[in-house]
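Only one protein chain is missing from this complex, and each of the others stays in its spot.
Every chain is named by a letter (A, B and C) in the order it is written, and numbering of its residues begins at 1.
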Amino acid sequence: MEPQLAKPLETVDWLNSSNPISLESLRGKVVLIEAFQMLCPGCVSHALPQAMKVRQLFNEEDVAVIGLHTVFEHHSAQGTKAALEAFLHEYRISFPVGIDAPSQQGPLPKTMTAYQMRGTPTSILIDRNGYVRKHKFGAEQDMVLGAEIMALLREQQAAPLIETPSEGGHIGCTEDGCVIGGEENEGV
Amino acid sequence: MEPQLAKPLETVDWLNSSNPISLESLRGKVVLIEAFQMLCPGCVSHALPQAMKVRQLFNEEDVAVIGLHTVFEHHSAQGTKAALEAFLHEYRISFPVGIDAPSQQGPLPKTMTAYQMRGTPTSILIDRNGYVRKHKFGAEQDMVLGAEIMALLREQQAAPLIETPSEGGHIGCTEDGCVIGGEENEGV
Amino acid sequence: MEPQLAKPLETVDWLNSSNPISLESLRGKVVLIEAFQMLCPGCVSHALPQAMKVRQLFNEEDVAVIGLHTVFEHHSAQGTKAALEAFLHEYRISFPVGIDAPSQQGPLPKTMTAYQMRGTPTSILIDRNGYVRKHKFGAEQDMVLGAEIMALLREQQAAPLIETPSEGGHIGCTEDGCVIGGEENEGV
Partner (left out) sequence: MEPQLAKPLETVDWLNSSNPISLESLRGKVVLIEAFQMLCPGCVSHALPQAMKVRQLFNEEDVAVIGLHTVFEHHSAQGTKAALEAFLHEYRISFPVGIDAPSQQGPLPKTMTAYQMRGTPTSILIDRNGYVRKHKFGAEQDMVLGAEIMALLREQQAAPLIETPSEGGHIGCTEDGCVIGGEENEGV
């Protein structure tokens, strides 16, 4: 399967950034997109701290780390900018976070739908040329992620790393993350 | 210092309980009150899982576990019942949780003020006769809490265990919890 | 099942103690015996640190903590006093540790055999009157152990807490501990 050009982020707002961020503006960098929900336990305990480690380990000139708040459940509880702002403040998350644009078609926001994410957390790695090279739902080992980012940093022309999304049957949140399922899936 | 009778809980609503809960109705049981905020990292990672362990270890006839949502910052983000409901659902917290009553005098809610809590998480142990026997801000070891609850369960007439609240100088949230401070304190 | 009087410790040597320790000399105290092997991963990562927490939490006048080195495999590697001494030093274990007496009948040492232990770690709680009240193979939660010790400290005349040893089928070491099995079991 050929790597695909990363689709544009469709967001309604940004935190920790004075301007909206487009993937085009990040060409030349490796990009980590961490899609999360503030009430997703696996995001809070694992994926977001891991993304912060990436932010601290790699140079901003080489690697961009972007959060994407993809609310697909409990919209009234976690869907406001004020709630997200308080969350980022309390959890000391300093990288830019975009708020995925709500859709009229269903509970899944637009970027989440465009990327066919299965739930949160989802980690996406984009290479210097703008191609999606990793798309993983759930927890990833630190060592694996560190190695993959470095591989993208050092590559000339690399082979695809994309995981084929498996056909999951889970519904709701586990320790690893929150899966889209049941009625929430109908709109897709 | 003599143990004091536990002051009444002043709440505006309850989750995981069909009725409001009064401390009077729990006389004869040992009561653990876990005061928390849903956006307090130390509450989420340590205090609430610990309270769930207490719930699972001890018999409901002997030990009551009660959460108290004492919002003293980020009111718009974590102050709604819907937000708290979603949080309890995602984090699998099944014991009753009261929403501390907001005050007109300042950002601290009423029960939090009455108990002179320093921040969240705060753990309070009440004996079978309704007296406060432990009042601790921040993280406690599981082994200590298990031993203290058992001591209260087995006691006839016990000596006070109350900690004198130290004069803290911290402001904001650390790994252990969120401290009242700065302007938030002015209204008290 | 009635609690049984704890059988005597049959040891060949002691570390962290100038004299051999008998259970009779500890009557009036609650006693925690932590049976371990220095090459048992579950003992090193969980049971021994937990026993050190018990040592630090409870008063020595009330609770005695005793290690028992019950070597039943790798005798040449972990069977010498020098090896155990170095281990206790490096892992900062300060409570007294008895070396279980080797048996002529098989690989299992004498106290381990007398107590019918299934492997390491095994935690044994003895009440103030010298009766075995808990006998558990494998990992125990800190909160449970803290509560049980306090229950024994506060009791007048308590009901037995002994677990009926389950009929385990495991052989070898897991994260939880090392089980007696296979050829090592033949001598029993």
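As a working rule, contacts are C-beta pairs under 8 Å (C-beta built on N, C-alpha and C of every residue); 3 or more make two chains touch, one makes a residue touch a chain.
Predicted model only: the values in this text are computed from it and were never measured.
K.L.:
What shown chains does the left-out chain touch?
P.N.:
Missing chain, whole complex, touching shown chains: A, C.
K.L.:
Out of A:Ile21, A:Ala101, A:Ala114 or A:Ala151, which residue would touch the omitted chain in the full complex?
P.N.:
Considering the complete complex, A:Ala151 is the one touching the chain left out.
K.L.:
Kindly note down the residues of chain C that lie in touch with the hidden chain.
P.N.:
These residues touch the chain not displayed: 39-41, 44-45, 73-74, 76-78, 80, 82-87, 89-91, 173, 178.
K.L.:
Across the whole complex, list the residues on chain A that are touched by the chain not included here.
P.N.:
50, 53-54, 57-58, 141-151, 153-155
Note that only the chains that are shown with their structure count from here on.
K.L.:
Could you tell me which chains are in contact with chain A and with chain B alike?
P.N.:
Neighbours common to chain A and chain B are absent.
K.L.:
Using CA atoms for the superposition, what rotation angle relates chain A to chain C, in steps of 5 degrees?
P.N.:
Roughly 180 degrees of rotation.
K.L.:
Determine whether chain B and chain C, two copies of the same sequence, contact each other through the same residue numbers or different ones, counting it as same when over half of the numbers at the interface appear on both sides.
P.N.:
The interface of chain B with chain C is built from mostly shared positions.
K.L.:
Just how far, in Å, is the C-alpha centre of chain C from the one of chain B?
P.N.:
Those two chain centres are 37 Å apart.
K.L.:
What is the distance in Å between the mean C-alpha positions of chain A and chain C?
P.N.:
48
K.L.:
If I count partner chains per residue in chain B, which residues reach a count of at least 2?
P.N.:
As it turns out, chain B has no residue touching two or more other chains.
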